[in-house]
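One structure, pasted below without further comment.
Removed: one protein chain of the complex. Kept in place: all other protein chains.
Per-chain numbering from 1; labels A and B assigned in written order.
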Amino acid sequence: MPKRYLKAVSGPLSRILLALLAILNTGCVNEVRGTLNPLGPVAERQMSTFMVTLWVSLGMFVVVGSFLVYCLVKFHHKGEITKDTPLPDQSHGNALTEIGLILISVFLVGIIALPTVQGVFYVGTLPSDQKVYEVNVTGLQWWWKFEYPEYGVVTANEIAIPAGRPVKFNLQTADVLHSFWVPRLGGKMDLNPGQDNWLWLQADPEMLAADAKELSTSGGSPRWAHLPADYPFQGYVLYGQCAEYCGSSHAFMQFRVLVLDDANFQKWVEWQKSDSKSTLTAGEVAQGQAVFMKNKCQTCHTVRGTNAKGLVGPDLTHIGSRTSIAAGWLENTPENLGHWIQKPGELKPENIMYVTGYQHTDKWGGLVNNSQIVVTDEERDVLAKYLYSLK
Amino acid sequence: MSSEEMHIEPAPEKGFFDNIFPRQVEPKGLIGWLTTIDHKRIGILYGVTALFWFLVGGLEALMIRIQLHTSDFRGFISAETYNSLFTMHGTTMIFLVVMPLAVAFFNYVMPLQIGARDVAFPRMNAFSYWMFLFASILLNISWFFGEAPHMSWVGYAPITEIQYTPGMAGEFWIIGLQLLGVASIVGSLNFITTIINMRAPGMTFMRMPVFSWMTLVTGFLIILAFPAITICLAELMFDRLFGTNFFQAAAGGLPILWQHLFWVFGHPEVYILILPPMGMVSEILPVFSRRPLFGYPLIVGSGIAIGLMGFTVWSHHMFTSGLGNIATAAFALTTMAIAVPTGVKIFNWIGTLYKGQLIMATPMLFSLGFIYQFMMGGFSGLMHANAVHDLQQHDSYFIVAHFHYVLIGGALFGTFAGLYYWFPKVTGRKLDEKFGKFVFWFLFVGFNLTFFPMHWLGLNGMPRRIYTYSPNMGWDTINMVCTFGALLMAVAVVVFFWDLFRTAKSGQVAGFDPWDARTVEWSIPNPPPVYNFKDTPQVKCLDDFWYAKYPETMVHDEDETMHPSDYVAADPAVHGHSHDDHGIHMPGGSWFPMFAALGFCIGGFGIVMHGFFIPDPVAAKSMSTLSILLREYWLAILGGLMGVASVFAWAMEPIGGYNIHFKEEDNK
Partner (left out) sequence: MSAHGSHLIENPHEIGTTGLPHRKIMMWLFLASDCMFFGALISTYLIYRGRSIAGPTPEEIFDIPLTSTSSFVLLMSSYLMVLALAAIERNDLTKFRVYCLGTAFFGSIFLGFQVYEFTHFYHAGLTLHGSVFGSSFYVLTGTHGCHVAIGVLWLLALFFYSFTGGVTQRRALDVEIAGLYWHFVDIVWIVIFVAVYLLEYII
């Protein structure tokens, strides 16, 4: 019942609103997609209850607003007011009108209240009729660590989820508050220290396909829909972001969600579980590892199958396979990797790698000489090439 | 009011400190302002100070908008500076602009509206102002130390803890807010007492102007809500200074407690910000519609209802913090319920316009802008109450749009309406209508251009408090529009200030009762004499001044508050309804409120600076804990002692002052 009821109310209006937004969108980028273009049941439920609220609000706005405008036009007194100007009506209220308006308001609020309460329980309750995949999310300043407890996969800033399956995200933080948000799959949830928060999301394959089709016909570059052409699987990429202020580089704490079909998801899991196979020659790998070790990258980073076993920073085992680097901010190319390695402070102020490893000036203008890491241009290229080859 | 001649005679009493800091009799010049305890002067001081911080906060906002005008914009300001800017912008606009602007009106207008000579505790009133001034300076000098707070205005633990925000930024923020809280609580105790106990004879509660009513409700909200933030700030301060574990998750502390305590304060605070402008608008609409306020009892009642319900909805700021389904649903429902009294107010305002004789003067324009924008903000508020979709809206630009609609579109437009309306009362001069309309339209268009598109940004996934965004998000165009709107607002503000200075110096003289107003504050000259009312007004009905001018418009119906027979006889022995043989006694100015405030603020600064005085670890080994603490906090202790000593001196002061005698024949 509730779903049909919601659809009936929200359908026409959402179309009007989307048309309005499309006008807003003209000229700018077509791939802009947000909470009003849901790609899963959670986001859809949220959007449709929003539409109920919007519908009621808009109705009230039109009625009350028109009456306001009517009053302004009709009772606008032009010209001077003198002693002889007759005074207007001097009544000071009408009990029946006032009670009536209160009752109407209560009724309208009731219309919103019902789907809200139903929606709260829908969004806040795990589906019990099917297998729920689990991902443990840890937020750190300013990147995301993802673990699949069932598969023993550890990755950073990029997750894959199976399309059409509910996924439960267990949210933990290692430091301050963060908030896990994939706008097109559903609302956000905070990562609170000392608290076990969770959130379930699901990507709907039909919605994804329809959305991708719409994007391709409208001629926009479907950056947020399809995986890059050179990626081993077909699938979709969605963007996610930290939505709770968490310090200097809060803006740069993003992540990406790959949506794969069941078969590809299993392949992805197997791939990420195994050690990475570099595409380079043994000599090149050795050279890259030497630069890696020289700069003590292994203190913080892990590359499985090598001596790098640090746990502070993101796991780099399959860094070459990721679509982005620097917590979702840069596209993963050898050039971007090199730039990031050489000048991490430029992109993400105060990040740990920069503050503890690189020579820099503090805010007082003094030189902080932590220079364990000095990456020459030559080393940068070697290292970037090595890391990019870790697929 | 015929008498301009009066005889002033100083009161003879002499006190202990009279040789050094005597109570001032009719002080002039700078000393007059420093020692003033006149509610009108304190109101002006509050207003001027708040308008100054309005410029500072506005400048911060402009820098934020410039930073965000396009994607991946770097090199203008650093991310750290940006974070300080939005933190200080929020803190400044809420605590140093909107609240004190309202307090300026509480001070200036409320005693006049209820027919009082001053507030109940004039020296405490001065103390509130000085406390506010010094605390606001303390908060803002953080910029010069390069330690401006950068934890966002809500300061969600644990980012405010010492391990994530080392240095003075945390203390500047904590101490600044703590001292501002003291100023607010002390001020509110004063206003409530004044309203309860100093109403003119016949001024029953249901004859009191709505603005005074909202002052009363706001006062209660402040004294009941501020303790919550005081306690959570104190707990945070203890965490930072003495290593307690209130918000340290590793030791079992719950950072979520911060959010609860903060919003137990924070949500009533929202109504603290909006109720006074609601009161102002409720005064202005009837005057410029030339008919009584529609449903006065309901407007008052809904104001009280909003105040009460404001304490039951705090967790709607925390729907994404993992409250659980039951709590989420419950707080969603209470939040929706609060929409009803809010709606009632809007209905009644529009009901006032209906069948009126609308005069589109600047105060009226701002009030109408207030109604429209507050309605918009109310609707987006209702959308947040939808806890299902709030998970999407939370901490996105949708929220930013919402609260700016309520705070600029609502509170600030209402306050501007009040400024234009009461400016003649304060200065005796009327602000220019042409410039007023220019300011209104630029502000109105600029505001809607800045903040309406932000709804769209939020729904499309733009989180708030981000330094910059990636070009492939597609948010560039809209952000450019927002920034353009902000520049329009800046133009309006510059013109407004220019007009303000111009008019205050040489504007058109307003004369007596320039707006054909309704309430008793307009029954005295503009600006009012220092003693306000020569004869305490005898209030016979709501809108007493209007019915004195237009007795034929009195409607005799079932509404008892309007009936002349309802007049409550006052006991002259108790109320002293007019000046007797002793004349009007005016208390003298006092130095000590300022000294006390200065002492406490120096003490606060001492706590901020404690890091400079920590003895080095080697030397500290041979010192006792007490002597380490004494070294570390010597300035704090000194400042605190100065404050306490000033309070004692203040308590021992004689009443002092002077008596004003009018020539007897003037009354005949």
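Basically, a contact is a pair of C-beta atoms (placed from the backbone, for glycine too) under 8 Å apart; a residue touches a chain by one contact, two chains touch by 3 or more.
Computed from a predicted model, the values in this text were never measured in an experiment.
For the chain excluded from display, the touched partners among the shown chains of the whole complex are B. When the whole complex is considered, the residue among B:Ala228, B:Val344, B:Ile524 or B:Ala649 that touches the unshown chain is B:Ala228.
Touch with the chain omitted from the figure is made, among B:Leu261, B:Met318 or B:Ala401, by B:Leu261. Within the set B:Phe73, B:Phe238, B:Trp441 or B:Trp634, the residue that contacts the chain not displayed is B:Phe238. Only one of B:Leu34, B:Ile137 or B:Leu189 touches the chain withheld from this view, namely B:Leu189. Annotation for chain B: contacts to the undisplayed chain at residues 120-121, 185, 189-190, 192-193, 196-199, 203, 223-228, 230-232, 234-235, 238, 242-246, 250-254, 257, 261, 264, 573-576, 585, 655.
By our rule, only the chains that are shown with their structure count from here on.
Once the centre of each chain is set as its mean CA position, chain A and chain B turn out to be 37 Å apart. On chain B, the positions that touch chain A within their shared complex are 78-80, 83, 146, 150-152, 156, 158-159, 164, 249, 252-256, 289-298, 320-322, 324-325, 328-329, 332-333, 336-337, 339-340, 343-344, 346-348, 350-351, 353-360, 368, 371-372, 375-376, 379, 382-383, 385-396, 453, 456, 459-461, 463-470, 472-478, 516, 550, 553, 555, 559, 562.
Listing the residues of chain A that touch chain B in their complex gives 21, 24-25, 27-36, 43, 45-47, 49-50, 52-54, 56-57, 60-61, 64-65, 67-68, 71-72, 75-77, 81, 85, 87-94, 97-98, 101-102, 105-106, 109, 112-113, 115-117, 119-125, 141, 175-177, 179, 181, 183-184, 186-190, 192-195, 197-198, 223-224, 239, 241-252, 254, 329, 349-350, 363-364.
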